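Just one protein chain is left out here, and the rest sit where they should.
Naming follows writing order (A and B), and every chain is counted from residue 1.
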Amino acid sequence: MHAERGFRRLCGFAVRDGTDRLTTITHRLRGARMRTFSNRTTRPRFRAGGLLALVAVLFAGSLITACPDSARAQNAATASGQAYAGKITYWFWGESDIPGIDKWMSSMVSAYEKLHPKVTINLVPQASDTLIGAFRLAAQSRSGPDIDTQWATLPTLTPYWDKAAVAISDYVPASETSQWLETSENAEGGKIVAMPIYLIGVPLVWNKQLFKEAGLDPNTPPKTWDAFLADCAVLKAHGITPFGMGNKDGYFGAWMFAIYLTQELNSLDEIKGAIGNTGSFSMTQFDGLLRNLYTMMQTLVQKGYLNSDVASLDLNQGWQLFPQKKAAMAFTTDGNVLSWGKALGEENIGVAEPPKWGHGKLADSYDVTQSSDEFITSWAPNKAAAAAFLVWLHDPANMKALYAETGAFPADERFPVASITDPLAQQLYQLDTAKTSIWLENYLPPQVDNDADLPAGQLITSKSGSPDQAVEIWNRVIQKWRVQQIPEYRQYRKWAGGNG
Amino acid sequence: MRLSLLRLRRHKDFVGPERRLQRRRTIGRRLWPYLFVTPAALAIAAGFLYPLAKVVWFSFYSGSLGALTYVGTANYTGLWQDPVFFQSVLNNLKLLTTVPIMTILALLIALILNAQIRGWRQYRAIVFFPYILPATAIGLVFGYLLERNGVLNTQLRHWQLGWMAKDWLGSAADVVPAIGGVIIWQQLGFGVVVFAAALLAVPQELVEAAKLDGANGWQIQRAILIPYIRRTIEFFVVVEAITVLSSIFTYVYVLTKGGPAEASSVMEYYIFENGFENGAIGVASAAVVVLLVLACVLIGFYLRLRASGADTGR
Partner (left out) sequence: MKRVSVSLVQQALLILLSLVSLYPLWFAVQTALKTPQAYALDPSGLPRAPTLDNFLSLFDVMPFARWTLNSIVVSFVSVAAATLIAVLAAYAIVFGRFLGQRVFFNLNIALMALPPVALLVPLFTLMVQVGLINTLPSVTLVYAVLLIPFSVFFLVNFFRELPLELIEAATIDGASHMRILFRIVMPLSVATTATLVIVNAIWVWNELLFALVFLQNNSQRTLMAGLTLFQGRYSTNEPLVMAGAFLSILPLVILYLASQSFFVRGMTAGIGK
């Protein structure tokens, strides 16, 4: 047994299961090659033709990458879901994106446990405001869940850099991962770190009845910022709260950052360059953009276009205003739009892109992300079993069930678009897929997100500081992060420098 | 600090030194006391002394567990440059103002109760009740009550007191007073019970004599009752000051998570956030050391009170 493990460590790949071995090898190899010769992170497509050539450098490659992640490959060949015995702890998050997903997940778990009687899955729903902190805490002790959920990109990549997560593509064949959508959000060194479940966009949603009450055209959403401000003024004049959100937990501010700072950028390299200090985009330039954003938010607050209790409600609580007809507009997720559509009647609400405010090239993107990303932790004793369960979730029948339960769009090529029949859902799907998808918050290191992005927005909505002070928070926190999290900062720089 | 009332026990009834000497002779020097005291000594060494040494050590290191590098005093200079840390210390100091407020309130209530008006035992029991409740659950309840359009403000507006309705947990200016209010709400009963018990112990003859001399109620209270329980008051003040300085994490965590924009962060929360959410145990440890230095002043007061009030030595 020991000898066998030692062998695997040395070689870095499994010699176990004939059928999937090739996949394993290719994955290992791709990892090795990418790391050695290239730091591009765009995911190359699996090409069987190149296989033999790749096999040739395999041995050298695995020697170069050496041992740390090699042992992980041992289980790679098993995504098809053989009978495993054991318990899988799964920290799951998604309900506040798309109501109903907890129910779907529980039913998936029981179905899976029935299929595999020796596997028990311990499902632990997580809260938004402690999602990142709880996992970082667990990662320090190198114990915790076998599968964890984080938001895409940095929240997922940082545990991977920290070796708290393993790349899921080491355990799942490319034939499967190639079916997943938006995996580029979590690509690193040629590997895919996490599995998406659904795609989620954040549209502007408006209440047609309240628009009508205020004498606005119920079928014309504000497209430009001026139009938005004008609509807000009219609604407010009619005693209707124009925009209902919650920022006690800082997430409304984070959303404004994600939606609107993107619109100021010409490319994602700008934010990466500023935070990673790679020289391509200066912090001063970035500051200017932030200042614009917070000045805009301050205007909304000062003019009273937001609900008066925006600072004392969490994002989720603030959202309750819209279905209660206490606010005429909001930003929310696809999932919530659909559930509000049920509450208010679909004919009474409309969805559109957030009104355009910024002038960068990315102003024409749309704020969509795979949001909930599932990855396997480095301390999980049975990674293959965890992978097998995750892959099983992507079974077309299960993805269909997800859509049926939540109305959210499964992040899977195999999901037939034709099965989206609800008109509101069709609109949302169109929004989600028509343009480049970016959720800018995902490009922040979690510490910067938590200590700068959230507080800076809170500063504005709680009327306790100026846009300049908000920008100052960012500068201070980024500086502190660079000093305190040296390994993470280095990885970020590398990532920022190499990614197109 | 936990139900610290019991610590206020006074020691004047203890056996005098001569008798204790005698007792010593009788029982003599043996091995058994060492055996009896070993478990406690080991527990204290492992659970207090080792961690305290370790936390000082950590404060000179950076990085996460398992990958620590010596950085000298960088963590301390980092604290010095971090306005959030200053804000946290400042908030602890601001919250210290709750101590005189709750002391005066508790004293007034205890004096009323001391008149033994009808139902005073029941009132005392009711007022004491919040003190035993978990701050977590209290925080959840107040979190809803104190929303901008929550029950408290709605009620204030209803009573035409809208000017008093603040965004208690959502505005940087009001959040610390709001947390202070919750702390007072919970800790007040402790003071009431402590003071009421101390007042009960005032010899009735003193009060009667003063009455015969023609003193009125207020004079009696000021000249006799309060001076008589002065030491109890001092104890209460010090114990509560230590509590407010170092045991209010739960309120902050449950009510605001330090927000908005860190306006309600306190030292404990700063330590938690940096040490665990950000994984910077060096920074957190340096903050602990600063907290300990500040707490030392209070602990010093506390020990002096103990030493003068209680014969602790043998």
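Criterion: a residue touches a chain if its C-beta (ideal position, glycine included) is under 8 Å from a C-beta of that chain, and two chains touch if they have at least 3 such contacts.
The structure displayed is predicted, hence computed values, not measured ones.
Although one chain is not drawn, the whole complex shows that of B:67, B:93, B:173 or B:303 it is B:303 that touches it.
Of the options B:127, B:176, B:225 or B:261, the residue whose C-beta touches the omitted chain is B:127. Interface note for the absent chain: among B:137, B:173 or B:223, the touching residue is B:137.
Interface residues of chain A with the unshown chain, by the touch rule above, are 89, 95, 122, 124-130, 134, 137-138, 140-144, 314, 316-317, 319-320, 324. Touching residues on chain B toward the chain that is not drawn are 1-3, 5-15, 19, 23-24, 26-30, 32-34, 36-37, 39-41, 43-44, 46-48, 50-52, 54-55, 58, 65, 109, 112-113, 115, 117-121, 123-130, 132-138, 140-145, 150-151, 154-155, 185, 189, 193-194, 196-198, 200-201, 232, 239, 242, 245-247, 249-250, 253-254, 267-268, 271-272, 275-276, 281, 284-285, 288, 291-292, 295, 298-299, 302-303, 306, 310, 312-314.
What we mean here is this: only the chains that are shown with their structure count from here on.
Listing the residues of chain A that touch chain B in their complex gives 129, 132-133, 136-137, 139-141, 162, 247-250, 308-313, 447, 450-451, 454-456, 458-459, 461-465, 473, 476, 480, 483-487. Across the interface of their complex, chain A is touched by residues 62-65, 67, 74, 78, 82-84, 146-150, 167-173, 256-257, 259-263, 273, 276-280, 283 of chain B.
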